[in-house]
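Here the complex is missing one protein chain, while the rest keep their positions.
And then subunit A:
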């Protein structure tokens, strides 16, 4: 895999294990309040996919749902925003799109409860210095082997793709 292909991982939902995700490097920029960037093994990353058991659930209606996913290696904090119709962040966006996003988020939130296994995709973000996932979509996994297959996928991808060569200097 060449440098260009490695860099293309930036927009990929990389499959990570919890312990690996929690140890990503965070780089803060003073130029913007939300300009925390993330890197793994020297390469910039932005999106991820994890699979695990929901072990905590904290819902603030019309604001957010915070939940934790335990994949057997660590717990990962996740935040699913539910404030699409009230947040100024979305005010300048195309409102029909915002409504669809809001409805999807509400649907995801209604499915999440402690004890189920979920596949979560989203972007890395940082809260009080700890890496978390700002959730973009959630799939409830009914297959009892889903978590095991995600372990194997994550290890295979780390060994054959994400870890292949030393970071560029």
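Annotations for the structure displayed:
Simple rule for what comes next: contacts are C-beta pairs under 8 Å (C-beta built on N, C-alpha and C of every residue); 3 or more make two chains touch, one makes a residue touch a chain; residues count from 1.
Note that in this section contacts and distances are computed from a predicted model.
One subunit of the complex is not drawn; among "Actin-related protein 2/3 complex subunit 5", "Small ribosomal subunit protein uS9m", "CST complex subunit TEN1" or "Rab3 GTPase-activating protein catalytic subunit", its UniProt record names it "CST complex subunit TEN1".
The omitted chain makes contact with just one of the residues A:12, A:39 or A:73: A:73. Contact with the omitted chain, checked across A:100, A:116, A:130 or A:164, is made by A:116. In the full complex, subunit A makes contact with the omitted chain through residues 17, 19-20, 23, 53-55, 70, 72-73, 114-117, 143-145, 148, 151-152, 155, 158.
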